[in-house]
Each structure stands twice: as structure tokens, then as C-alpha cells.
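Please read the structure below before turning to the comments.
Only one protein chain is missing; all other protein chains are in place.
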Amino acid sequence: MRNLGVNKWIFAVASLLSSVAAWAEYNLNLQTPHTLLGQKIYDLHTIVTIICVIIFVGVFGFMFYAVFHHRKSVGHKAAQFHENTAVEVAWTLIPFVILIALAIPATGTLITMRDTTEADITIKATGYQWKWGYDYLKGEGASISFYSTLSTPRAQIDGDDVAGRQANPHYLLETDNNVVVPVGKKIRILTTAADVIHAWYVPALSVKQDAVPGFIRDTWFKAEQPGIYRGQCAELCGKQHGFMPIVVEVMTAEKYTAWVASQQTKAVAAKVDPDKNWTLAELKTQGEKVFGQNCAACHQATGMGVPGAFPALSGSKVVNGPQQDQIKLLLNGKQGTAMNSFKHLSDVELASVITYTRNSWSNHTGEAISSASIKAQR
Amino acid sequence: MEAVNTHADHGHHDRGHDDHDHKPTGLKRWLMSTNHKDIGTMYLWFSFFMFIVGGIMALVIRSELFQPGLQIVKPEFFNSMTTYHGLIMVFGAIMPAFVGFANWLIPMQIGAADMAFPRMNNLSFWLLPPAAFLLIGAQFAPGGGAGVGWTLYAPLSTQAGPAMDLTIFAIHILGMSSIMGSINIITTLLNMRAPGMALMKMPMFCWTWLITAYLLVAVMPVLAGAVTMTLTDRHFGTHFFNAAGGGDPVLYQHIFWFFGHPEVYIIAIPAFGVVSQVIPAFSRKPLFGYASMVYATASIAILSFMVWAHHMYTAGMPVQAQLYFMYATVLIAVPTGVKVFNWVATMWRGSLTFETPMLFAIGFLFLFTLGGFTGLVLSITPVDVQLHDTYYVVAHFHYVMVAGALFSAFAGIYFWLPKWTGRMYDEKLGRIHFWLSLVFFNLTFFVQHFLGLAGMPRRIPDYALQFAEFNAISSVGAFGFGFSQLLFLYIVIKTITSGEKAPDRPWEGADSLEWTHLPSPAPFHSFVEPPVIK
Partner (left out) sequence: MINKRANNRMMTRLSIFAAGMFGFGFLLVPFYEKICEVTGVNNLIKPAVAVVNTQVDVSRWVSMEFDANAHGLNWEFKPVQRTMKVHPGEMVQVEYDVTNKGDRATVGQAIPSYGPNHAGPFVRKLECFCFKQQLLQAGETKRMPVQFVLDGGLPADLNTITLSYTFFEVQGASLKPTKADGVNS
């Protein structure tokens, strides 16, 4: 039991000294909260844990006293009592009172937590297998819309680039497009999902809300300091459940305004760009990136897929067949399989990734797909 | 019959006596068995086999999690491992283990000749191997095992491959087996007690099983209903859990946890029963507060029907509902606390010795209470929202399931092994088994609290670098814990083959009928004529 005693002791000390920054480095407690509500939850957890530790030490103090002093080997004779009404009533009522005392602050915190009214900005987070989509619905930045996928390179995950992984402080907790919000504003997050249940979880902002397909749920946070806060999907949603992070970037009001402007310019730019003529080589280079972020998880970087689960693209009939069919498949997805629609990708991205698959591994069609032909089939 | 009224203190049985018991031999003895002792033995061996299978799955999980990055298995296989590890441990290992205890002990403890329905008893057991076959075989279905988590949440489960159908059938079969077993146990306990064996005189183990059996009959059909709905959603176009047709995925969670929370107590309550037999025996003192123990167990069972949605605080429900479920959940701490206090009070001023069963019982008491306290932390809704679906929850329920139910099962096996086999286990090895299990268990699971607090979600095959150290420690612990159980197997086999002959009542403080009225090993047929209870 000594081992456990030591662990328990560390845990108790960590809880008691949790305000000391040094402990945070060892991750023995909740992440440092960055919202006022989060601080309340943090304190609530500390109080409950301390009460538990005290009762635990008390009860097992008695037990270990008995273990050491009431043992047969020291000649202790067994008493034969087996009832004591007063004691039994006391140890029913006292915990009851302690629990009521605990429930009171918990109730207040819970009610605050669920108050999603008066938000400055509303963002809808949609869970997909396996990425997040964000739509800014209300407030500054309304109508901004983007997808957010894991940006950690596959090579780091699959072990081809272990050095890269070890040098990456945000391994698995980084995305191509972060959710950007202004500091000090109440941000309301609506969650929903496209396929199965996901959960939107950012520990440092103290939010976790399931995203249920067909329904919306809401939660909120108000970040107190600018910074980057990282979280992950918290509800098992299939194969890539561990690979759909959430990164929230909290900015000052001015920076946020600038970000909104840049997003809007980008949206306009994206509409002009497709007229450019791309060469096969350019498309392939670009396509490899798109493939890595969107396709490699299932079809694998080798294009060989996973037998029985995800078809190989190398030598595939679809990939080597008429390009219209492949474009259609990517735009609409395939019902009843994990192949989702990828119509959220731009024309150029789709053209490049299709070009890449048609000219990689054992596939040598030599065709460069133009973004115009994607557009035509949309 | 001679076994009747044979007080352990006077008279040994001659070996030849058993032969007059018409004990069938060979394969037929086991396949066609209607003997509660043989069926109990089969339940126990079956659960040990499943414990090993589920344990290997756990080790696959911990191997992958030893380091960040994907090294050993693919994510979909990892998900399948977490799913079937959970299902096999819950339905294949822990539940059958305690049904095995029930079969062996209930008739002997209440002075009955056998279970009420011996042939149904045989069927209850023999339904298990096909179910196990389906669960293990699901791994080889096209597309691999269903990586949906043991809770089988829709719509992930409606999306899964054919393995899901095998899993659903397995659950149906397991459910039928449990229901039949429970009907048998209830009938035996209520109708077959020896004259003078009043309900409030029954050993605590019998009481806990009576309550558990009622829970099982009440909730296993509900689980069967939930998975049936999943099945029809998958194949017959119903929309119970599909928003497109007016259903709701969250409804599945409500139905599942209406089963799932009582299920937690279905596992825990018989464990309470075993510990309530072991602690008084080695304290040489009667169980403190027998009546309050019965009432506390019953109120835990009743409360367990009223708290299911505390597993769903983040799924979205009105704040009033969250408040209600928080208060109801917190309330369960009261009767659970009463039980813990009662056990400590039983030890208080006793005359304690620390043979292996007692060590495991104390280990249970200490670690189960720790798991109970993390449960209290989790019952506070705002805190739970932070910790839900993180490793904190994983640590919490492994304290309750492994250090709780499993340690209690070990305590029970060491305690009754002399009665079952007529031979003593090796005390020294037993103690080593306990200390290894205790140390490695805590090494595995204590650090998971920290992982969860820091925000590591459960059921992920790869994780961010800040979680690396604790995961490595946890994996080392898991391998240690796993290999320690091979020692347990060795101890049991050694006991059966070459253990020293056990006296009829090897434990000074043990006072239920199987110790006081029956020889060791217990004869094939016992209490054919009911004993006289003073």
C-alpha cells in the first residue's frame, strides 16, 4: 500500500498547491483556466477533491489503526459488537450535510455555465468525420466560413518522421485554420454534426459540448487573455477520432478586426484565382498536400488503402476511368460509406488532388484536370 | 444422506463417499451438467478465459499508447480493441465470475440441495460460449471489429460494419443468459431456503445477489431493447436514433444508460457481498450493521435507476434536468459511505489476520473507496463537463471495476478455494500475487487521473506530447498487472493439483453453512436433506 499512499500524497499536495505555477508543468491538475467560469469550475474541483482527501484520510486512518493495533498477532481479542445506532445515524447524516454543502456552489456554477444569452459572436461548429467546420453566424465576422483539419504531417504520426514529431510542441493539436475570436467577448458556440456524434472540447476555455447530428446544442466562453488554446474531439466518432483537434486563437479586438478583413479578402480572392492555368506538375505538387490532409488517413499515403475497409486508389478503376466519374464521386461522396462529399474544397484543390491521384503510384493517366471541369460539374 | 447435519467439527468423509453421489464422468459431466457446483466451476473458468482475452486486448491498447505516434496498430483496430475489451470484461469476465460464485455458494449458504432450475442453469451457462465466439469472431468480420466503444452509441453504431450485427447478437444471447441466471437465483433464494433460514439471517453474499438478480431482470431487457432498435435502424429502415426520420441519437444514450448505470451496480453489489463475507471472517467478529448493510444495498439499487443521465451531461439537456441528476447522483454517496463505514467498523477492535483473501478485501476497500471519491468529483456537473470522456473517467471506473470488482473476486476465490477444491492455496504466492496486483494496478491507473485532468480524451490511439510520460508509466503498469495474473493462474492450478489438504473450516471466523456444515471439498451433492438452522 505504500506505493498508493505516496501517489495519494502527491495528488493531495498538487491539489492544495495548485495555484503554484510550478505544479502546472507536471500536469497534475486541470489545465490553467482562461475564463472566469473556468476558474470557478477549477475552484469547485479543488474544493471537492480536498474534502474527499480529508474524509479518505479520516476513514482509512481508522482502518489502518485497526490494521496495526487490532491484529491477532499483537494479541488483540475480538470484541463482538455489531451494532451502534447512534454511530450509524451519524455517519448517514454527516455525509448528507457535506453533500448538500457541496451541491450549493455547484448549482450556481452550473446555472452560469448554461447561460448562453447575450452573446457577442455566435459561431456554429459542425463536426464531420474527421474535421470541424465553422460558420460565423452573428456579430463581427458573420458569414465567415471555413473548415479546420489537422495540420500535423502524416509522416510524424506514422513514425516516418519521429524527429519532427519530437520537435513539434503542438503535435496533433494544430490545425490549418484556427477558430479566431476576440478577447473579452462572449462567444456562443452552436454545435452540430454531419454524420455521428462529436464533441467540441477546449480544456483551457472550460467548454465541452457534444455535437449531435440533426440537432444543435449551445455553449459559451469568454476568454480573458489573448492566446492560443488547444483541444480535441472528445466523443468517439470513428477511425480518426484522435485526429480532429480544435484550436482557438484569442486575439485583441483590433487584430480580430484585421483578421475578419483578411478572411473576407481571401474569400473574394478564391473566386478569382481559378482562372489561372495550372501545369500538371504544379497540380501534382499542390494535390499531394491536399491528399495528405484529406485523403491519406483512409486511402493511405501509399494509395493502397486498407483492405476490407478503405479501397486502394493505386490501380483503382474509378481513378483510372473517366474523369467525370471521379469528380462526381468527390463532389457527392458515396452514400453509406466513409467517403464523404468533398465539395467544400475549392475547384483548384479538387482539380489538383484528382490530378495527383491520377498520376501517382501505379496510375499514369497523364491527365491534368482543370478547375473549370470541376466547376462545370458542381 | 450423510452430508446432512454433518458438522465440520466431527467426522471426516471417507473419499469413497463421493462415488455414491452419481457423479457423471467425462465430457457429459460438463456439457449436460445440472449440478450447481460444476456449473459454478464452469462459469469461473469461462470468466478467467475471457479475462485473459480482454486483458490481451487491454495490452494491445496500452502498447499502442506507450509512446506518441502510431506504432503498432491502425486506429480502426485500436477502436475495436477498446470496444471489445470493455464488452468482454464487463459481460464476459466480471459478470460470469460473480454468477459462478452465486452458483457455487448460494445453495450451500442457504442450505438448499441445488438451484431451483438446474436445467435452466445449464442453459444459462452454455449460452455464454457462443456469445463469446461471436464477440471474438467479430474481429474477423469484413472491415474488422466495430470500433464504436462498449456503449455502442448511435449513430456510429448504425454506421459500423457487419461486426456490429455479430456484437448485437452476442449481447442478446448474453442478456438471455443473465436473465435466466437471475430468475434462477431469485427463485432459489426466495423458495429454497432451509427451514429457519429467515431472509434477514442469510449471509450478506446471498442478500447482495438477491438485489443484483432483481436489477439484472429489470435492466438486461432494456439493453436488449436498445440494441434491437440499433439493429432495426441498421437493416429495417426504422429511425429510432436517426434525426432524418424524426428519431434522436441522444435517445439511444438515455436507453443505454437506463441499463448502464444499474449495470455498474450489478457488477459492484456482488463484490460488496464477497467482501462482506471475507472481512468479518478475518476480523473474527460479526459484520457490523447487517441490517443497515441490507438497506444500504437496496437503496443503492433503487437510486441506480434514477441517475442514468449523469453519463450524458455534455449531450445536451435542460439545466433543470442536469441539476436533478446531479443531486440524485450525489445522494448515492450516502448509502455507499454507510457500507464503507460498516466494513471499517467490522475491522475495528477485531482480531485481525491478513491471509490473501483479507489482503484483497482490504485492497478492495481502500481502492474502491478511492474510485468512489473520484465518482463524487465527477458527479458535480460543472466538473464532470470538464472531465467527461477524458482519462479521468477511465481511471475512475477502473478503480471501481478492477480494484473493486476484480479484487473482490480474487478475495472470494482465495477464500473459498479450500472449500471448492479441498486443498489450500500457497499462502506465500497468494500474498505475492496481491502485492504485485496492487502495485501494478496503481501504476497503471493512478496516473490516468492526471492525464484526464490535463485534458487527454479517452479512446484515442495517439496523443499530444505532454501526455507522454504518464502514458508510458501506465503502459508499464498494465503489462506488470497483466503478467501478475499468470501467477494467479499458476497458484490456482497448483492448489488443485498439489495443494495441501484443507480442513473443513480453514478460516477461524467463517461462520456460514458451507463452512460449519459441509466438509472440504464440498461433496457433489450437499444438503439433499435440509440442515437444521438454530
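General remarks:
As written, the chains take the letters A and B, and residue 1 is the first residue of each chain.
Convention: a contact is a pair of C-beta atoms (placed from the backbone, for glycine too) under 8 Å apart; a residue touches a chain by one contact, two chains touch by 3 or more.
Note that the structure is predicted; figures quoted are calculated from it, not measured.
Judged over the whole assembly, touch between the missing chain and the shown ones holds for A, B. The chain omitted from view is touched by exactly one of A:Asn332, A:Ser346 or A:Thr365, namely A:Asn332. Across B:Ile39, B:Val60, B:Met89 or B:Ala113, the residue that sits in touch with the chain not pictured is B:Ala113. When the whole complex is considered, the residue among B:Leu123, B:Ala298 or B:Val319 that touches the unshown chain is B:Val319. Within the whole complex, the absent chain has one touching residue among B:Ala243, B:Leu323, B:Leu436 or B:Ile533, and that is B:Ala243. Annotation for chain A: contacts to the undisplayed chain at residues 114-119, 122, 124, 126, 135, 137-138, 142-143, 188, 190, 192, 194-195, 213-218, 331-332, 335, 341, 343, 378. Those residues of chain B that touch the chain absent from the view are 113, 116-117, 120, 179, 182-183, 186-187, 190-192, 217-226, 228-229, 237, 240, 243-246, 248, 250-251, 254-255, 258, 316-319, 530.
FYI, only the chains that are shown with their structure count from here on.
With centres defined as mean CA coordinates, chain B is found 33 Å away from chain A. Within the complex formed with chain B, the chain A residues making contact are 1, 3-4, 7-8, 11, 26-31, 40-41, 44-45, 48-49, 52, 55-56, 59-60, 62-63, 66-67, 70-73, 76-84, 87-88, 91-92, 95-96, 99, 102-103, 106-107, 109-111, 113-114, 156-159, 162, 165-166, 168-173, 195-197, 199, 201, 203, 206, 208-210, 212-215, 217, 230-243, 306, 308-309.
For chain B in complex with chain A, the touching residues are 68-71, 74-76, 79, 142-144, 147-149, 153, 155-156, 159, 161, 242-244, 248-250, 283-292, 314-316, 319, 322-323, 326-327, 330-331, 333-334, 337-338, 340-341, 344-354, 362-363, 365-367, 369-370, 373-374, 376-377, 380-383, 385-386, 388-390, 438-439, 442-443, 446, 449-451, 453-455, 457-467, 470, 509.
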